[in-house]
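What you see is the complex with one protein chain gone and the rest in place.
By written order: A and B. Residues from 1 in each chain.
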Amino acid sequence: MKLSGAKALLMLPALLLLVAVFLYPLLRYGWLSGHASSVLTGLRPVPNGGANWQRLIEDVRFWKDAGQTLRFAFCSVALELAGGLGVALLLHQPLRGRGTLRALTLLPWALPTTVMALGWRWILNDPHGPLNAALRSLGAPSYGFLTTPATTWFFAVLADVWKTMPFVALLLLAGLQSIPADLEETLRLEGASRIQILRRLTLPLLVPYLSLALLFRLAQALGVFDLIQVLTGGGPGGSTESLSLYAYLNAMRFLDFGYAATVMLATFLLLAVLLGVGWLLLRRARIARTTGGPA
Amino acid sequence: MTITAPGLELRQLSRELEGRRLLDGLDLQVAPGECVALLGPSGCGKSTTLRLVAGLDPASEGNVLLDGEDLTLREPGERQVAMVFQSYALYPHLSVQGNLELGLKVRGVPAAERRQRIDAILDLLQLGSLRHRRPAQLSGGQRQRVALARALLRQPRIVLLDEPMSNLDAQLREELRPELRRLLCGGEQPVIYVTHDQQEATGMADRIALLEGGRLQQVGTPRELYENPANRFVASFLGRPAINLLPMAHRRQLGLRPEHLILGEEGPLAARLLRREWWGHQQLLWLESDQGPLRLLTSAAAAMPPQPRLSWQRRHELWFDADSGARLAP
Partner (left out) sequence: MRLLVLLWSLGPLLWQLRTSLLRPEALVAPMAGSNPWTLANYQLVLSGDPPFWRYLTNSGLVGLATTLLTLLLAVPCAYALQHHRGAWRWGASVALVAAAMFPTVLLFLALLEIARSLGLANSLLALSLPYTALSLPLAVLLLRAGFADLPGELEDAARLEGLGLGQRLRHVLLPLLAPTLASTAILVFLASWNEYAIALTWISRNDLLTLPIAIARIGGSSVFTIPYGAFAAATVLGSLPLLLLVLLAQRAIVSGLTQGAIKG
């Protein structure tokens, strides 16, 4: 096109900023990961060959965190999708005050994560939080919810689900609203039950929205940082530490920038591979569906 | 050096997009005050032509000339072209007055003159009472008039109309046709009118340019195209009900218009009545003959002979090459 020069110019400022903020860090990490840059080197980068990567491969904590991050992400995203679908179906029904209801449901998503992470800490407080108060009123002893790995993990997932489920619900609601009403009516005239309609019509048509929610939420959950940092600090005993938190600690607490960069780059690569594979699988599933594969 | 006539001239105008040839070497001249209809099925290149003349899309080859001046590389805003769009393209957030005013404002026309010109055009189109309405508050016909007003307000050197009536109901279309002609044609500007409706084209235009597959098939007065079509496509596109095409010897086809067939007791073709459509003053007969199905248009009073046979006058015969569709001498 004749005007593409002028149009490229319109994109230039945005493009430059995006490159500076997204691409530069990755390149910088690539470079830093080949260097030692910590208190030991006086915070000056000194080339150290592949020592950082060698260390990463042998780093038990990194791989343990990777496992924990995956487990956290898969569990919370699965719950969010299931719960979000339920809420979306509920909000889809014509109700009075639907707009306000929607806004109120959306509220947890709009609040800063740190604010509500601290809110949860108060709710789970031992012995003064409301949850323990409830336990006591039932005659049970109060419980340190954030002192055992299992309950801490559970409440971290719960807090994440609480915060992000509204987002998923709204995405799916948008999907529901895109389904023409006459499709459902046709099926109803043929005598299909509600569950059959959901299975045979609604869910298949929601697949693009479900995929989108899945990928977006998976990406965010795999990079989970602020919730964990504020709610559990990675504890107890590192049992809820995520990869991002580990990378952050390496940089800001251990001041080992070379290794922190290595951890970040590794986390990014892990994430990219995971999401890339997920995306391809979803795409193939969708293509199979639209080209009339076996129903 | 070619001598250019006054008016609009398109020379070998072409547009290619992503490997597809949307318009292929169009040559066309439109005299000042003349209204030429670009007619054809959708995707034939008629809207493409209009956008090239307006400068909204760049031409791949060829030129657009106005009174001998080459406009091909000019920006649309510098061409003094007015265009009425199929959707009318009224700015939905502005009132009727705002719609008319925006272009003038941008060109720095002083407020007093703006006011005067807008008043004049609103008067001309009897839109004064709608001045402060938004497009959403207007009927289809009113919107079309506002779009027309906005086009004429520019004092354009070329007027382009892209299916300006296709969003109106049939009755309104018929009523508006003479008014459109009165307002647009016979002035100094060449007018190009794009439509897929042959009735509208024959009713509006001095000449029709029939396009198909990006190529010009024929250009001429409506009557020329009807009586003397250049090829089978032109013959079958113009005239309703469509022309009958009978397969004949030597890979030829004989075209006979339904209104030219004569129903009687003798003639070269035997026929059998399948169905009858009553059209008020006329009737359309669907017939089966040895040469395949035929349509015949006759007066509503005509009676059906017991052994119907079909005849026609020699001068109504149109002969085509069965493979290429080219017109053949009888």
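Following the convention adopted for this analysis, a contact is a pair of C-beta atoms (placed from the backbone, for glycine too) under 8 Å apart; a residue touches a chain by one contact, two chains touch by 3 or more.
Every value quoted in this text rests on a predicted model; they were computed, and no experiment measured them.
Of the listed positions B:107, B:132 or B:272, the one in contact with the omitted chain in the full complex is B:107. Considering the whole complex, the residue from A:90, A:183 or A:280 that touches the absent chain is A:90. Considering the complete assembly, subunit B touches the hidden chain via residues 18, 51, 54-56, 75-79, 81-83, 85-87, 89, 91-93, 102-103, 106-107, 150, 154. Looking at subunit A, the residues touching the absent chain are 1, 4, 7-8, 10-11, 13-15, 17-18, 20-22, 24-25, 28-29, 87, 90, 95, 99-108, 110-123, 125, 128, 130, 162, 166-167, 170-171, 173-175, 177-178, 209, 212, 215-216, 219-220, 222-226, 229-230, 233, 244, 247-248, 251-252, 257, 260-261, 264, 267-268, 271, 275.
One rule holds for everything that comes next: only the chains that are shown with their structure count from here on.
One finds 58 Å separating the Cα centroids of subunit A and subunit B.
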